[in-house]
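Before any comments, here is the structure.
Shown here: the complex without one of its protein chains, the others still in place.
Each chain gets a letter, A and B, in the order it is written, and its residues are counted from 1.
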Amino acid sequence: MRGIKSIVASVAAIGVVLPLSLTPAQAAGTVTTITLATWGSSPSETAALNDAIATFEARYPTIKVQQIVDTDHSAQMVARFASHTPPDVFYVDAGVAQDWARQGVLLDLTPYIQKSGFSLAPFNKSYLKPFEANGAIYGLPKDANPLVLEGNRQLMARAKIKTLPVTIAQFNADAKRLLAKKITPMCVDADINRLGAYFASFGGGIANSGGTKSAMASKGTRAALTWEMTNFRTGAFRTPAQLSAGWAGEAFGKGKCAFTMEGAWLDPFLKDSFPSVYKTMIKGPLPRAKKNASLAFTVSYSIGAESVNKDAAWSFIQYMTGSRGMTVWTSYGVAIPSRSDVVTPLGYKVNGQVAQAPTTVTTPAFVGWSKVIDAFNNTAKAQIQNKNFKVAAAVSAIISATNGAWPSA
Amino acid sequence: MATYSTAQAVPVAKQGRNRRRIDWREALIGWGFISIPMSLFLVLNIAIFGYAIYISLFDWGILGSHGYVGLKNYQTALHDPIFLHAIRNSVVYAALVVPLQTALGLFLALLVNAKIRGAKFFRATFYFPSIASSAAITTLFIFLMAPDGLFNHLLTFLHVDVSNLFNQGAWLSDSRTALYSIIGLNAWTTSGTMMLFYLANLQTIDNALTEAATVDGANKRQVFWFVTMPLLKPAHFFVVTSGMIGALQLYDQAILAGGADGSPDYSLMTMVLYIYNACFRQFAFGYAAALGVVLFVILFTMTMLQRKIFGNAAWSGND
Partner (left out) sequence: MTSRRSIRTQAFFWALILYSMVTFVPFLWSLSTSFKKQSEVFQNNLIPHVISTHGYTTVFSKIQPNFLTLFGNSLFIAVVVVIMHVCLASLAGYAFARLHFPGRDFFFYLVLATLMIPDQLRLVPIYQLLVKLSLINPHPSNYLGLFLIKAVSAADIFLVRQYFLTLPRELEDAARIDGAGPFQIFTRIMLPNAMPVLATVTILTFQGTWNELFWPSIILQSPGHWTLPFGILQFKGQFQTDWPPIMALVVLSTLPVLFLYLFSQRFIINMQLSSAVK
């Protein structure tokens, strides 16, 4: 038994040393297949990922990537973690990263980052934050996707609006002119992941700067919510459901609103489904109150604490979140690079600028965040369903429900 | 074979009450016939339920226990406003959808079983709503019930001022109408399946019985209420019980129409959707297991209640 163990140990040691001393071609005898679990995505995203994987495999001939496309990523990952059989690499949504890290199912990448000399400097700090806990790093952001303002130029022209509103005051003025022409100014869901984008602009936030304590009751947040609820009251904001659409992008494509606020995922969707709207769409940063601000979403590549091929998995992550891999992945325009040294592709310049802006932050990351989302969204949607709701009462109800769901620890 | 006495022609329930001697040959055959299903159930359901009861006493995460907590998960559950809301939604849903789908299913089955013109055609079409997968039909339903969807166009055609309705025609995104819209959808889509259940059972009714009643001067209505309905008791019990167990586990349509958060105002949050959230969004397996045990207790009580309501004939056959 001991003999076998020492053989295994020495083989493992050779395995660690060899890649350092030999070029990949020399070690080509042994091919490691790593599994990569993702969720299902649009055709353009699938194409981008396949292309990026192909360039990785070409560069690392000893590693093959076997993709697993999950139907319910969270449930399937949890089942694999519980059975101690996680895939080697997988997507982790920023919203669940802290939960998973706390459950001990994610691998701390710090030793790998240090050993390979991989620099984290080019990453926007805000996109790394959801994956950091207690000095450990549980994933590297594969991309970022900030919310920006999109405008339908044809509808804007009907109300004689030439440029996108830059300030809240300009938005209010534009909304009035659009409403006078019976055009819905903005389609936005009553969702913390949309409405939360303005909190910082008004001087508030969803959470404090530490990212764990609620800032919902702050003056700035109340001011932002009051502005937003007033807009829902006057009809300057309408939800996708109110406009008979599945999501805001669909309402925008159907020409039911002059503005919407979505990320880069809107582009391929419009291109396929609403080509004429796509051609005339313009983009800009979200209108600002006191300062420019936006929310961004991000997803990491992570390794499981019990994954089998950790070294090969790290090679994959290092490539995909490095400048080469990220260039290939983001060149399809489905997301914005999370690194400052990768060029934002043409046509997504605005998203890129917003993504790099220091005031663009990801949603807070802490254990129990999903309950906060649910409380905010359920209450906000219920408040605005009455045609003649009271703005101040709605704002207070949303704030108290959200704080009520905030984890007490 | 000789051991098999004619006494067995006496209905089962009565024999049960008489506590007759066990016929071991028959018992062996009985156990044999149920052995495969029962052993699979033992592993795949009953053991897992036992495991759920066990972990419901712990703070249990993805990789196992973080410590014993006793009945704390149950206390939390019974004071969890969202779970209580979910129970209320599921009960309201079941209380309305079960009678609706049962009545509709029975009505359709009687129709196509009768010798009406086009019975064959109707038999095919009435099952149509049940053919598509729940995902496909719910997606379409969301589309049809949207503020500018077909349903509201129909209301406008009937001179209803949709924009002045209390929900402004937002049937699925208003907390006051969302659950009832899903009730309407599911009562309709399951009616075809319920029709099939009744249709099979209607074949076992001997025409001679209904004809005899007619000769005795009973009108059609009387024959239906006093001959057909009692003969269908085992079928009623099946349709109502399985319908209710299914209804109290509403999940697919709720998550498709309201999202995982069951919005707005938790109007589409159901018990099973909440269990899903506890498992796969909060990763609190112990708590989810406690919620599952509560659901089980509710379902079991309801089933026992139904057994009582439908009586022994539904449970052990017509005697």
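Just so it is clear, a contact is a pair of C-beta atoms (placed from the backbone, for glycine too) under 8 Å apart; a residue touches a chain by one contact, two chains touch by 3 or more.
Computed from a predicted model, the values in this text were never measured in an experiment.
Only one of A:T30, A:S83, A:N388 or A:S408 touches the chain withheld from this view, namely A:S83. Of the listed positions A:S41, A:N193, A:T230 or A:S323, the one in contact with the omitted chain in the full complex is A:S41. Listed residues B:L57, B:M145, B:A213 or B:A235: the one in touch with the omitted chain is B:A235. Residues of chain B in touch with the missing chain: 1-2, 4, 6, 8-9, 11-12, 15-16, 20, 22-23, 25-31, 33-34, 36-38, 40-41, 43-46, 48-49, 51-52, 111-113, 116-118, 120-137, 140, 143-144, 150, 193, 196-197, 199-201, 203-206, 231-232, 234-235, 237-238, 241-242, 245, 249, 251, 272, 275-276, 279-280, 285, 288-289, 292, 295-296, 299-300, 303, 316-318. Touch with the hidden chain on the side of chain A covers residues 39-45, 68-72, 75-76, 78-80, 82-85, 247, 249-250, 253-254, 265-266, 268-269, 272-275.
Assume only the chains that are shown with their structure count from here on.
Computed centre separation for the pair chain A/chain B is 39 angstrom, with centres defined by C-alpha atoms. Residues 72, 74-75, 78, 81-82, 96, 99-100, 103-105, 239, 241-246, 368, 370-371, 373-374, 377-379, 381-382, 385, 387 of chain A are the ones touching chain B in the complex. The residues of chain B lying in touch with chain A in their complex are 61-63, 82, 142, 146-149, 167-168, 170, 172-176, 260-266, 276-277, 279-283.
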